[in-house]
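Worksheet for the structure shown next.
Left out: one protein chain. Kept in place: all the others.
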Amino acid sequence: MYSYSNTLRVRYAETDQMGYVYYGNYAQYYEVARVECLRSMGLSYKMFEDMGIMMPVISLNSKYLKPAKYDDLLTITTSIKELPGVRIHFFYDIYNAEGILLNQGETTLVCINMQTNRPCGSPQILLDNLKSFFDPS
Amino acid sequence: MYSYSNTLRVRYAETDQMGYVYYGNYAQYYEVARVECLRSMGLSYKMFEDMGIMMPVISLNSKYLKPAKYDDLLTITTSIKELPGVRIHFFYDIYNAEGILLNQGETTLVCINMQTNRPCGSPQILLDNLKSFFDPS
Amino acid sequence: MYSYSNTLRVRYAETDQMGYVYYGNYAQYYEVARVECLRSMGLSYKMFEDMGIMMPVISLNSKYLKPAKYDDLLTITTSIKELPGVRIHFFYDIYNAEGILLNQGETTLVCINMQTNRPCGSPQILLDNLKSFFDPS
Partner (left out) sequence: MYSYSNTLRVRYAETDQMGYVYYGNYAQYYEVARVECLRSMGLSYKMFEDMGIMMPVISLNSKYLKPAKYDDLLTITTSIKELPGVRIHFFYDIYNAEGILLNQGETTLVCINMQTNRPCGSPQILLDNLKSFFDPS
(Lines give C-alpha, C1' and ligand atoms only; values in the text may rest on other atoms or scores of the structure.)
Protein backbone atom coordinates (compact mmCIF):
# COMPACT_ATOMS: atom_id res chain seq x y z
CA MET A 1 0.00 0.00 0.00
CA TYR A 2 1.16 3.51 -0.71
CA SER A 3 -0.21 6.41 1.34
CA TYR A 4 0.44 10.12 1.34
CA SER A 5 -1.09 13.02 3.27
CA ASN A 6 -1.43 16.62 2.15
CA THR A 7 -3.12 19.60 3.74
CA LEU A 8 -5.65 21.93 2.19
CA ARG A 9 -7.37 25.05 3.49
CA VAL A 10 -11.15 25.37 2.97
CA ARG A 11 -12.03 28.37 0.79
CA TYR A 12 -15.00 30.62 1.43
CA ALA A 13 -16.13 29.82 -2.12
CA GLU A 14 -16.44 26.19 -1.12
CA THR A 15 -18.93 26.77 1.67
CA ASP A 16 -22.66 26.96 1.15
CA GLN A 17 -25.39 28.71 3.10
CA MET A 18 -25.55 25.78 5.53
CA GLY A 19 -22.12 27.00 6.65
CA TYR A 20 -20.59 23.69 5.53
CA VAL A 21 -18.36 22.78 2.62
CA TYR A 22 -20.75 22.03 -0.25
CA TYR A 23 -20.91 18.28 -0.81
CA GLY A 24 -19.89 18.60 -4.44
CA ASN A 25 -16.58 20.23 -3.58
CA TYR A 26 -15.04 17.16 -1.97
CA ALA A 27 -14.41 15.75 -5.44
CA GLN A 28 -11.99 18.66 -5.96
CA TYR A 29 -10.31 17.86 -2.66
CA TYR A 30 -9.86 14.26 -3.80
CA GLU A 31 -8.37 15.51 -7.07
CA VAL A 32 -5.86 17.73 -5.27
CA ALA A 33 -5.05 14.87 -2.89
CA ARG A 34 -4.38 12.22 -5.54
CA VAL A 35 -2.31 14.67 -7.59
CA GLU A 36 -0.18 15.45 -4.52
CA CYS A 37 0.02 11.72 -3.81
CA LEU A 38 1.49 11.23 -7.30
CA ARG A 39 3.79 14.23 -6.84
CA SER A 40 5.14 12.65 -3.63
CA MET A 41 6.52 9.90 -5.93
CA GLY A 42 8.05 12.45 -8.28
CA LEU A 43 5.21 12.06 -10.75
CA SER A 44 2.46 14.35 -11.89
CA TYR A 45 -0.84 13.90 -13.61
CA LYS A 46 0.23 16.60 -16.07
CA MET A 47 3.18 14.40 -17.02
CA PHE A 48 0.79 11.55 -17.83
CA GLU A 49 -1.32 13.76 -20.10
CA ASP A 50 1.86 15.02 -21.77
CA MET A 51 2.76 11.33 -22.35
CA GLY A 52 -0.62 10.85 -24.06
CA ILE A 53 -2.50 9.15 -21.23
CA MET A 54 -5.51 10.77 -19.63
CA MET A 55 -7.30 9.34 -16.62
CA PRO A 56 -10.97 10.27 -16.38
CA VAL A 57 -12.82 9.27 -13.23
CA ILE A 58 -15.35 6.49 -13.80
CA SER A 59 -16.71 6.15 -10.30
CA LEU A 60 -16.90 8.22 -7.14
CA ASN A 61 -18.17 7.33 -3.68
CA SER A 62 -18.27 9.75 -0.77
CA LYS A 63 -19.37 9.48 2.83
CA TYR A 64 -19.95 12.74 4.66
CA LEU A 65 -19.43 11.99 8.34
CA LYS A 66 -19.06 15.49 9.76
CA PRO A 67 -19.07 18.86 8.02
CA ALA A 68 -15.87 20.60 7.02
CA LYS A 69 -16.11 24.34 7.66
CA TYR A 70 -14.69 27.58 6.36
CA ASP A 71 -10.96 28.08 6.91
CA ASP A 72 -10.51 24.54 8.26
CA LEU A 73 -7.05 23.19 7.59
CA LEU A 74 -7.85 19.72 6.33
CA THR A 75 -5.48 16.79 6.11
CA ILE A 76 -6.24 14.34 3.34
CA THR A 77 -4.69 10.90 3.37
CA THR A 78 -4.70 9.22 -0.01
CA SER A 79 -4.08 5.51 -0.35
CA ILE A 80 -3.38 3.22 -3.27
CA LYS A 81 -4.15 -0.24 -1.96
CA GLU A 82 -3.38 -2.34 -5.02
CA LEU A 83 -1.13 -2.05 -8.05
CA PRO A 84 -3.06 -0.25 -10.79
CA GLY A 85 -3.83 -1.78 -14.16
CA VAL A 86 -6.17 -0.18 -16.66
CA ARG A 87 -7.97 1.16 -13.60
CA ILE A 88 -6.51 2.99 -10.64
CA HIS A 89 -8.28 3.11 -7.29
CA PHE A 90 -7.66 5.89 -4.81
CA PHE A 91 -9.02 6.02 -1.27
CA TYR A 92 -9.27 9.23 0.74
CA ASP A 93 -9.70 10.09 4.41
CA ILE A 94 -10.21 13.73 5.30
CA TYR A 95 -9.48 14.98 8.81
CA ASN A 96 -9.80 18.40 10.36
CA ALA A 97 -7.07 20.03 12.48
CA GLU A 98 -8.36 18.24 15.60
CA GLY A 99 -7.82 14.91 13.87
CA ILE A 100 -11.52 14.18 13.52
CA LEU A 101 -12.44 12.14 10.46
CA LEU A 102 -14.88 14.21 8.40
CA ASN A 103 -15.14 12.43 5.10
CA GLN A 104 -14.19 9.25 3.31
CA GLY A 105 -14.04 8.87 -0.43
CA GLU A 106 -13.03 6.53 -3.17
CA THR A 107 -12.49 7.13 -6.87
CA THR A 108 -11.73 4.85 -9.78
CA LEU A 109 -9.86 6.28 -12.74
CA VAL A 110 -9.36 4.56 -16.07
CA CYS A 111 -6.27 5.05 -18.24
CA ILE A 112 -7.10 6.21 -21.75
CA ASN A 113 -4.67 6.43 -24.64
CA MET A 114 -5.41 9.93 -25.94
CA GLN A 115 -4.52 9.01 -29.54
CA THR A 116 -6.75 5.99 -29.86
CA ASN A 117 -9.24 7.15 -27.21
CA ARG A 118 -9.22 3.59 -25.86
CA PRO A 119 -8.35 2.15 -22.44
CA CYS A 120 -4.70 1.30 -21.87
CA GLY A 121 -2.45 0.12 -19.05
CA SER A 122 -1.18 2.43 -16.33
CA PRO A 123 1.94 4.44 -17.18
CA GLN A 124 5.04 2.27 -16.66
CA ILE A 125 6.69 5.00 -14.60
CA LEU A 126 3.80 4.87 -12.13
CA LEU A 127 4.06 1.09 -11.82
CA ASP A 128 7.84 1.29 -11.38
CA ASN A 129 7.38 3.78 -8.56
CA LEU A 130 4.67 1.80 -6.83
CA LYS A 131 6.17 -1.65 -7.17
CA SER A 132 8.42 -1.45 -4.12
CA PHE A 133 5.41 -0.67 -1.94
CA PHE A 134 3.58 -3.79 -3.06
CA ASP A 135 6.18 -6.31 -4.16
CA PRO A 136 7.17 -8.79 -1.47
CA SER A 137 10.52 -9.46 -3.17
CA MET B 1 -42.00 5.48 -6.90
CA TYR B 2 -41.94 9.12 -7.85
CA SER B 3 -39.92 10.27 -10.86
CA TYR B 4 -39.35 13.61 -12.49
CA SER B 5 -37.14 14.77 -15.37
CA ASN B 6 -35.60 18.19 -15.89
CA THR B 7 -33.20 19.51 -18.48
CA LEU B 8 -29.97 21.37 -17.91
CA ARG B 9 -27.45 22.90 -20.30
CA VAL B 10 -23.73 22.22 -19.67
CA ARG B 11 -21.81 25.42 -18.95
CA TYR B 12 -18.32 26.13 -20.28
CA ALA B 13 -17.25 26.62 -16.65
CA GLU B 14 -18.18 23.02 -15.97
CA THR B 15 -15.83 21.52 -18.55
CA ASP B 16 -12.19 20.75 -17.89
CA GLN B 17 -9.22 20.54 -20.22
CA MET B 18 -10.15 16.97 -21.12
CA GLY B 19 -13.10 18.57 -22.89
CA TYR B 20 -15.51 16.74 -20.58
CA VAL B 21 -17.69 17.92 -17.72
CA TYR B 22 -15.44 17.77 -14.64
CA TYR B 23 -16.42 14.78 -12.52
CA GLY B 24 -17.03 16.94 -9.45
CA ASN B 25 -19.72 18.99 -11.18
CA TYR B 26 -22.26 16.17 -11.42
CA ALA B 27 -23.04 16.68 -7.73
CA GLN B 28 -24.39 20.11 -8.69
CA TYR B 29 -26.47 18.54 -11.45
CA TYR B 30 -27.93 16.13 -8.90
CA GLU B 31 -28.71 19.06 -6.61
CA VAL B 32 -30.53 20.93 -9.36
CA ALA B 33 -32.37 17.74 -10.33
CA ARG B 34 -33.63 16.86 -6.86
CA VAL B 35 -34.69 20.46 -6.22
CA GLU B 36 -36.68 20.46 -9.48
CA CYS B 37 -38.08 17.06 -8.51
CA LEU B 38 -39.37 18.61 -5.28
CA ARG B 39 -40.65 21.66 -7.16
CA SER B 40 -42.66 19.37 -9.46
CA MET B 41 -44.66 18.46 -6.32
CA GLY B 42 -45.16 22.10 -5.41
CA LEU B 43 -42.41 21.95 -2.81
CA SER B 44 -38.98 23.53 -2.57
CA TYR B 45 -35.86 22.86 -0.58
CA LYS B 46 -35.87 26.54 0.39
CA MET B 47 -39.29 26.00 1.97
CA PHE B 48 -37.86 23.19 4.10
CA GLU B 49 -35.01 25.39 5.34
CA ASP B 50 -37.51 28.15 6.06
CA MET B 51 -39.45 25.57 8.10
CA GLY B 52 -36.28 24.86 10.08
CA ILE B 53 -35.24 21.61 8.41
CA MET B 54 -32.01 21.36 6.52
CA MET B 55 -30.96 18.29 4.55
CA PRO B 56 -27.22 17.82 4.22
CA VAL B 57 -26.01 15.03 1.95
CA ILE B 58 -24.43 12.14 3.83
CA SER B 59 -23.51 9.90 0.93
CA LEU B 60 -22.92 10.25 -2.78
CA ASN B 61 -22.24 7.61 -5.41
CA SER B 62 -21.61 8.36 -9.07
CA LYS B 63 -20.90 6.25 -12.11
CA TYR B 64 -19.47 8.05 -15.12
CA LEU B 65 -20.46 5.99 -18.14
CA LYS B 66 -19.82 8.46 -20.96
CA PRO B 67 -18.63 12.05 -20.84
CA ALA B 68 -21.04 14.96 -20.93
CA LYS B 69 -19.70 17.78 -23.09
CA TYR B 70 -19.94 21.52 -23.42
CA ASP B 71 -23.36 22.87 -24.41
CA ASP B 72 -24.98 19.42 -24.14
CA LEU B 73 -28.62 19.66 -23.20
CA LEU B 74 -28.87 17.00 -20.52
CA THR B 75 -32.01 15.34 -19.24
CA ILE B 76 -31.86 14.24 -15.62
CA THR B 77 -34.41 11.79 -14.30
CA THR B 78 -34.67 11.83 -10.53
CA SER B 79 -36.41 9.03 -8.67
CA ILE B 80 -37.58 8.57 -5.11
CA LYS B 81 -38.03 4.83 -4.74
CA GLU B 82 -39.19 4.62 -1.14
CA LEU B 83 -41.02 6.87 1.29
CA PRO B 84 -38.42 8.98 3.12
CA GLY B 85 -37.92 8.90 6.89
CA VAL B 86 -35.01 10.58 8.61
CA ARG B 87 -33.13 9.85 5.41
CA ILE B 88 -34.15 10.58 1.84
CA HIS B 89 -32.67 8.67 -1.08
CA PHE B 90 -32.57 10.16 -4.55
CA PHE B 91 -31.50 8.31 -7.70
CA TYR B 92 -30.39 10.11 -10.86
CA ASP B 93 -29.98 9.10 -14.51
CA ILE B 94 -28.43 11.65 -16.83
CA TYR B 95 -28.99 11.42 -20.58
CA ASN B 96 -27.72 13.53 -23.44
CA ALA B 97 -29.95 14.86 -26.24
CA GLU B 98 -29.51 11.60 -28.18
CA GLY B 99 -30.96 9.70 -25.24
CA ILE B 100 -27.63 8.07 -24.35
CA LEU B 101 -27.19 7.38 -20.64
CA LEU B 102 -24.08 9.26 -19.48
CA ASN B 103 -24.14 9.09 -15.72
CA GLN B 104 -25.92 7.46 -12.81
CA GLY B 105 -25.91 8.79 -9.31
CA GLU B 106 -27.40 8.31 -5.90
CA THR B 107 -27.46 10.58 -2.87
CA THR B 108 -28.68 10.14 0.66
CA LEU B 109 -29.79 13.21 2.58
CA VAL B 110 -30.56 13.36 6.26
CA CYS B 111 -33.19 15.67 7.78
CA ILE B 112 -31.76 17.91 10.50
CA ASN B 113 -33.78 20.09 12.84
CA MET B 114 -31.90 23.39 12.55
CA GLN B 115 -32.76 24.44 16.11
CA THR B 116 -31.57 21.31 17.87
CA ASN B 117 -29.04 20.38 15.16
CA ARG B 118 -30.29 16.81 15.48
CA PRO B 119 -31.81 14.37 12.96
CA CYS B 120 -35.58 14.54 12.54
CA GLY B 121 -38.27 13.05 10.35
CA SER B 122 -38.96 14.23 6.82
CA PRO B 123 -41.23 17.26 6.49
CA GLN B 124 -44.88 16.16 6.72
CA ILE B 125 -45.74 18.10 3.58
CA LEU B 126 -43.22 16.03 1.63
CA LEU B 127 -44.67 12.78 2.96
CA ASP B 128 -48.21 13.94 2.18
CA ASN B 129 -47.21 14.69 -1.38
CA LEU B 130 -45.38 11.42 -1.90
CA LYS B 131 -47.86 9.10 -0.21
CA SER B 132 -50.13 8.67 -3.22
CA PHE B 133 -47.19 7.45 -5.29
CA PHE B 134 -46.35 4.71 -2.81
CA ASP B 135 -49.55 3.86 -0.97
CA PRO B 136 -51.31 0.78 -2.36
CA SER B 137 -54.71 1.96 -1.07
CA MET C 1 -27.75 47.55 -29.92
CA TYR C 2 -28.77 43.95 -29.48
CA SER C 3 -30.26 42.76 -26.18
CA TYR C 4 -31.52 39.47 -24.92
CA SER C 5 -32.80 38.26 -21.55
CA ASN C 6 -32.62 34.78 -20.10
CA THR C 7 -33.55 33.40 -16.72
CA LEU C 8 -31.44 31.30 -14.39
CA ARG C 9 -32.15 29.68 -11.04
CA VAL C 10 -29.56 30.12 -8.24
CA ARG C 11 -28.12 26.76 -7.15
CA TYR C 12 -27.37 25.87 -3.55
CA ALA C 13 -23.78 25.17 -4.66
CA GLU C 14 -23.49 28.81 -5.68
CA THR C 15 -24.26 30.23 -2.24
CA ASP C 16 -21.66 30.73 0.46
CA GLN C 17 -21.95 30.82 4.22
CA MET C 18 -22.99 34.48 4.08
CA GLY C 19 -26.20 33.15 2.53
CA TYR C 20 -25.45 35.05 -0.68
CA VAL C 21 -24.34 33.93 -4.12
CA TYR C 22 -20.53 33.81 -3.93
CA TYR C 23 -19.09 36.77 -5.82
CA GLY C 24 -17.01 34.55 -8.08
CA ASN C 25 -20.06 32.75 -9.45
CA TYR C 26 -21.46 35.73 -11.34
CA ALA C 27 -18.84 35.16 -14.03
CA GLN C 28 -20.60 31.85 -14.75
CA TYR C 29 -23.93 33.65 -14.91
CA TYR C 30 -22.45 36.07 -17.45
CA GLU C 31 -21.15 33.12 -19.47
CA VAL C 32 -24.57 31.46 -19.53
CA ALA C 33 -26.18 34.80 -20.44
CA ARG C 34 -23.91 35.65 -23.37
CA VAL C 35 -24.20 32.10 -24.72
CA GLU C 36 -28.00 32.35 -24.59
CA CYS C 37 -27.74 35.80 -26.18
CA LEU C 38 -25.85 34.22 -29.08
CA ARG C 39 -28.33 31.34 -29.24
CA SER C 40 -31.19 33.85 -29.56
CA MET C 41 -29.59 34.78 -32.92
CA GLY C 42 -29.37 31.14 -33.97
CA LEU C 43 -25.67 31.01 -33.10
CA SER C 44 -23.70 29.22 -30.44
CA TYR C 45 -20.30 29.58 -28.89
CA LYS C 46 -19.74 25.88 -29.56
CA MET C 47 -20.25 26.60 -33.27
CA PHE C 48 -17.49 29.21 -33.14
CA GLU C 49 -15.05 26.80 -31.52
CA ASP C 50 -15.99 24.17 -34.11
CA MET C 51 -15.17 26.83 -36.76
CA GLY C 52 -11.74 27.23 -35.18
CA ILE C 53 -12.35 30.47 -33.27
CA MET C 54 -12.17 30.58 -29.52
CA MET C 55 -13.01 33.63 -27.46
CA PRO C 56 -11.23 33.88 -24.13
CA VAL C 57 -12.28 36.65 -21.78
CA ILE C 58 -9.64 39.37 -21.40
CA SER C 59 -11.41 41.62 -18.94
CA LEU C 60 -14.21 41.38 -16.42
CA ASN C 61 -15.87 44.05 -14.31
CA SER C 62 -18.63 43.41 -11.80
CA LYS C 63 -20.65 45.58 -9.47
CA TYR C 64 -22.48 43.79 -6.67
CA LEU C 65 -25.41 46.01 -5.79
CA LYS C 66 -27.58 43.61 -3.77
CA PRO C 67 -27.08 39.95 -2.98
CA ALA C 68 -28.66 37.21 -5.05
CA LYS C 69 -29.91 34.40 -2.85
CA TYR C 70 -30.57 30.69 -2.99
CA ASP C 71 -33.36 29.61 -5.35
CA ASP C 72 -33.79 33.14 -6.72
CA LEU C 73 -35.01 33.11 -10.29
CA LEU C 74 -32.72 35.68 -11.88
CA THR C 75 -33.25 37.48 -15.15
CA ILE C 76 -30.08 38.45 -16.96
CA THR C 77 -30.21 41.01 -19.74
CA THR C 78 -27.19 40.85 -22.04
CA SER C 79 -26.42 43.70 -24.40
CA ILE C 80 -24.05 44.10 -27.31
CA LYS C 81 -23.74 47.85 -27.76
CA GLU C 82 -21.36 48.01 -30.69
CA LEU C 83 -20.47 45.79 -33.65
CA PRO C 84 -17.66 43.46 -32.57
CA GLY C 85 -14.25 43.37 -34.21
CA VAL C 86 -11.33 41.43 -32.80
CA ARG C 87 -12.93 42.16 -29.44
CA ILE C 88 -16.52 41.64 -28.35
CA HIS C 89 -18.02 43.54 -25.44
CA PHE C 90 -20.96 42.17 -23.51
CA PHE C 91 -22.88 44.05 -20.82
CA TYR C 92 -25.04 42.31 -18.22
CA ASP C 93 -27.79 43.41 -15.85
CA ILE C 94 -29.05 40.85 -13.36
CA TYR C 95 -32.48 41.25 -11.75
CA ASN C 96 -34.31 39.15 -9.20
CA ALA C 97 -37.95 38.10 -9.58
CA GLU C 98 -39.12 41.39 -8.02
CA GLY C 99 -37.31 43.29 -10.77
CA ILE C 100 -34.65 44.65 -8.44
CA LEU C 101 -31.26 45.17 -10.08
CA LEU C 102 -28.73 43.04 -8.17
CA ASN C 103 -25.62 43.08 -10.28
CA GLN C 104 -24.05 44.72 -13.31
CA GLY C 105 -21.20 43.27 -15.27
CA GLU C 106 -19.13 43.73 -18.38
CA THR C 107 -16.80 41.35 -20.17
CA THR C 108 -14.48 41.75 -23.12
CA LEU C 109 -13.70 38.70 -25.22
CA VAL C 110 -11.05 38.47 -27.89
CA CYS C 111 -11.35 36.29 -30.99
CA ILE C 112 -8.45 33.85 -31.39
CA ASN C 113 -7.77 31.73 -34.43
CA MET C 114 -7.20 28.34 -32.82
CA GLN C 115 -4.78 27.20 -35.54
CA THR C 116 -2.45 30.20 -35.40
CA ASN C 117 -3.26 31.04 -31.77
CA ARG C 118 -3.44 34.68 -32.85
CA PRO C 119 -6.21 37.29 -32.65
CA CYS C 120 -8.62 37.39 -35.56
CA GLY C 121 -11.83 39.15 -36.57
CA SER C 122 -15.24 38.15 -35.24
CA PRO C 123 -16.94 35.28 -37.05
CA GLN C 124 -18.67 36.60 -40.19
CA ILE C 125 -21.89 34.84 -39.24
CA LEU C 126 -22.01 36.81 -36.00
CA LEU C 127 -21.46 40.10 -37.83
CA ASP C 128 -24.13 39.21 -40.40
CA ASN C 129 -26.62 38.51 -37.63
CA LEU C 130 -25.83 41.65 -35.70
CA LYS C 131 -25.60 44.08 -38.61
CA SER C 132 -29.34 44.77 -38.85
CA PHE C 133 -29.39 45.89 -35.19
CA PHE C 134 -26.66 48.47 -35.77
CA ASP C 135 -26.90 49.46 -39.43
CA PRO C 136 -28.69 52.80 -39.93
CA SER C 137 -29.80 51.80 -43.44
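Letters A, B and C mark the chains as written, and numbering starts fresh at 1 in each.
Operating definition for what follows: a residue touches a chain if its C-beta (ideal position, glycine included) is under 8 Å from a C-beta of that chain, and two chains touch if they have at least 3 such contacts.
Being a predicted model, the structure only gives us computed values, none of them experimental.
Colleague: List every residue of subunit C that touches the chain not included in the displayed model.
Modeller: Residues touching the hidden chain, for subunit C, are 18, 20, 22-28, 31, 54, 56-65, 67, 107.
Colleague: Please give every residue of subunit A in contact with the chain that is not shown.
Modeller: So the residues of subunit A touching the unseen chain are 9, 11-13, 27-28, 31-32, 35, 44-46, 70-71.
Colleague: Could you list which residues of subunit B touch the chain missing from the display?
Modeller: 12-13, 15-19, 22, 24, 70
The rule is simple: only the chains that are shown with their structure count from here on.
Colleague: Using only alpha carbons, which chain's centroid is the nearest to the whole structure's centroid?
Modeller: B
Colleague: Centroid from C-alpha atoms only, then distance subunit A to subunit B, rounded to Å. What do you get?
Modeller: Here subunit A and subunit B have centroids separated by 25 Å.
Colleague: I need the residues of subunit C touching at least two other chains; which ones are they?
Modeller: Answer for subunit C, listing residues that touch two or more other chains: 12-13, 70.
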